[in-house]
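First the structure, in the form of structure tokens, and then the observations on it.
Every protein chain but one is kept in place in this view of the complex.
Labels run A and B following the written order; every chain starts at residue 1.
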Amino acid sequence: MDAGTPALSVDGLGKQYGRQRVLESVSFSLRRGEVAALLGENGAGKSTMAKVLAGAISPDHGTVAVDGRPVTFASPRSALLQGISFMPQELIYVPRLTVAENICLGRLPGRLGSTSPRAIRRRAQDEAQTFDLDLPLDRSMDSLPLAQQQQVEILKALARRSRILLLDEPTAALSSRDSDQLLQLTTTLAARGVAVLYISHRLDEVFRVCDTAHVLRNGRLVSSSPVRDTSPREVIEHMLGRPPEEIDFSSEARPQSRPVLELTGWHRDRIPALRDVSLVVGEGEIVGLYGVRGSGAETIAETLGGLHADVTGGTVVSGRPLRHLSTPLAAHRAGISYVPADRKSQGLVAILPIVQSLSLAVLRSLTRLGVVRRRREAAAAAGLAEQVQLRARSLTQPVGELSGGNQQKVLVGSRLAAKPKVLVLQEPTRGVDVGARLELHRLLRALADEGTGQLLVTSDVEEAVGLSDRLLVVRDGRIVHEITHPTHASQPEALQAAGGPE
Amino acid sequence: MSLSTRFPAATAAAAAALLLLTACGGGSSGAAGPSGDAFKISFANFTEAAPLFRVIHTNLDDVISRGDSGLELKWYDNAGDAAKMSQNAQLMVQDQPDAIVVYPVSAATQGVSQILADGRIPCVSVNLDTEACDFLNIDNRALGEQTAEIIGRAAAERGWNASNTTVLIGQNAASGEQVNDCVRYFYSTIAPILGLEEVDPTTITPTTTTIGANAIQFEGASTLQPSFEAVTNLLPSIPAGNNIILYTVNNDSTTGALRALEDAGRGGDDVLLIGGLGGDETGITALREDPRWVAEGDIFVSWWGAYAAAMAKAVAEGAKPPADVTPLPQIVLDKTTVDEYHAPGSAAVSKLPPLVPDNEFLDQSGVLQYVRGVAGL
Partner (left out) sequence: MKTTTGAPVGDPAVGAPGAGPSPRRRLGLSEGALQTLLLFGFLVLVAAYFTSRDPDFLTSRNAVNILVNASVIGIVSLGQLFALVSGGFDLSVGGIVPLGGVGFALLVNADYGVLPAVVLVLAAGGVWGVVNGLLIAKARINPLIATLGTLSVTGGLALTLADGVQVPFVDVADGVLTRRQLFDVNNHVWIFLGLAVVVFLVLRYTSYGRQLYAVGGNKQAARLAGIRVDGVTVIVYVVSGALAALAGAVLASQLLTGSGTAGTNSGLQSITAVILGGAALSGGVGGVPGTVIGVLILGALANGMAILSVPSFYQTMATGAVLLVAVGISQFRSSRRAAS
């Protein structure tokens, strides 16, 4: 095979749903050993592109060629046979099978339908050694942390001799340390000749590992350039279609305010453990809580949401000590609104209309004799939708139809409905596009200015330093560091304190 | 008694019933004689959930408790379920009794027959034939024909004929061909009497729904609710103003159909004639009191257990039953003969039809003597 032939080339690809053009004559190519980023805001066509390449949907126009040979994918299986592997954001694996079995799934060793656990393990071991991966082959897949599950999935793809790997936002839910490992793996694979198409929101990662950046906007490919010839600012400009504005979220030096949330001596023995955690959130203050996965930061947020009954310690909301915080209902009653990290599985009921989603947490106050007062509800929902700058066709649309950013706005709005004394946010902008992320940050800042105290629990260091008035760093269940007025320049300090890379 | 005190009583009764249920679950032993030299019979009843079949069990227990019959019964419940029945057959063979009586579920007869044949224990099959066993049964065809003659006469007296009559027959396809002979031959017998279209009874099959212009066959599954629903649904097919003649495979099915006709206002005394089948309390009471109910095929089901046990013992002791079928007692009663066989004012059997040559051998086993409290034997 000629070294100059691209591993993957896409020519004039188009896809249309109804009258909406999701992809319009997109052309690009991918060399062997190249890591290319596919960038764009939500709805720009990235996922559609990935689905076409993975064989999940077929394009209306255009051709896809692998190693110079034009191919048509009838199904995900035929894409696999052509050497293309797709790793979606939400991994698809068999939870109760072992790691080794998952790696060999679909092409088990042995013949005539017979196989043995030992043969499976041996093959998985060979594959892992080939790529220098150290994986617990005998543990069941669902007992692994996400980062290792991803490694298994990548190894599964490589074991199938895939030459082209599609990664859809693989680091969205990873801690920075795990992200680094994954990026490292990506580079290793490229060095071995695998072509990688990397779909991401995180520009810092793109500029660290990618060779090329392709930017999609409204279904068209608007720029393709080697990363060394461009800058994050330029890429953002392409993504948005206009120059970005400089936004300053710094809060003016805030006078010492009345505390709305005080935690004293929080302790938990089960993993992730907490050790003597005490903190104070003042009225109108955004306190950031930064830590890598497993540090205990997320446990603090979840406990405030009423999800862990086994944490001991004192909790005071607006001067009133709480006796217990063992159920979500108790948290609500205490005046704490909790925005969970995973809006799909924990936050929203996808099939409910926006109005009902916004009112769900405050139904009681909108009810007389058990009957919901619909006019009041609609008015309240309209007010909230405006406050969070929701963009939707109508408020009767099911939330599941909205983009990730707008879903997140509905989730935050539903928690604001209760007029909470304190708002606890866990990963409020995870998986949200650049524009919506900015709007959410702006919204949270405005809320703080109106006096709502907020505890922002995040593993996104940029968010942590950009939004917090005061940043606490959590490591191994303790608050190990405090940065009083974090700035962009505080990032290394926070990372180091959290135990991340220096 | 006030409501508030009644409810706990009802709950307590329910709880007690539940306890009772758990206490006697499984294959329960009936009244037993001295167990050492007793003649052991394993008896698998069709189901214990329907009254029609349950009396077979209770009455036999009652018969052998009257004296030293020398019988020891062990009961199994086929629960109307083929799989359950097959399982029971295995359990019974495993238990090695002196004889086996089985009231089979039609779908399982082949497989069960094999199990019983392999077990080499004398066995009697009641109502539905099992190849490996001797067969004890009523004559469904004769019941249908005799009932048709009584109803045909009553209908003809009222001037019912092809221009103003619909015959409604209710089958139970799942119970097999023999059982449905009664409704089949009922029609073929009544048709010439009333001048309805005559058909060969063998052409009336489970998928037959209309027979000529004057008859409809519905699927009643031998139970109340399906019969009610089936008849309710086919009401529009019965021409308005027509007289109706109702006959089904059993009185549950007839009762369900009757409720549907009454509910639709088509159950008047002068427009409906009913032939019952079963000789149970429903049928006997109705035959005495209901002007529409003019015949009742009395098959003395409550005594089947005694006849079957007698036959099982006789066969085990070497008697040779008829090759095809040993007849059970049966007679079709009308309003004048009902009190001959049932004590007036009660549904209890006061007399059984005499044994006939084909079943005289049953008397030798010494079991039927306990039935002799009832006249006729």
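By definition in this document, a residue touches a chain if its C-beta (ideal position, glycine included) is under 8 Å from a C-beta of that chain, and two chains touch if they have at least 3 such contacts.
Because the structure is predicted, anything quoted here is derived from the model rather than measured.
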item	value
Of B:Ser42, B:Thr165, B:Thr282 or B:Gln330, the one touching the omitted chain in the full complex	B:Thr282
Touch criterion as defined above, residue of A:Gly405, A:Gly453 or A:Gly477 at the omitted chain	A:Gly405
Per the touch definition above, residue among B:Glu229, B:Asp290 or B:Asp363 touching the missing chain	B:Glu229
Touch criterion as defined above, residue of A:Gly33, A:Gly383, A:Gly435 or A:Gly451 at the omitted chain	A:Gly435
Residue numbers in subunit B that touch the chain omitted from display	3, 6-7, 10, 14, 17-18, 20-21, 48-51, 54, 173, 206-210, 216, 218-219, 223-225, 228-230, 232-237, 252, 255-256, 259, 263-264, 282
For subunit A, the residues touching the chain missing from this view	17-20, 41-43, 57, 217-218, 232-233, 236-237, 240-250, 305-307, 328-329, 331-333, 338, 340, 345-353, 356, 359-361, 363-364, 366-367, 370-372, 374, 389, 391, 393, 396, 398, 401-403, 405-406, 414, 433-439, 441-442, 462, 465-466, 485-488
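We take it that only the chains that are shown with their structure count from here on.
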item	value
Geometric centre distance via CA averages, subunit B-subunit A, whole Å	70
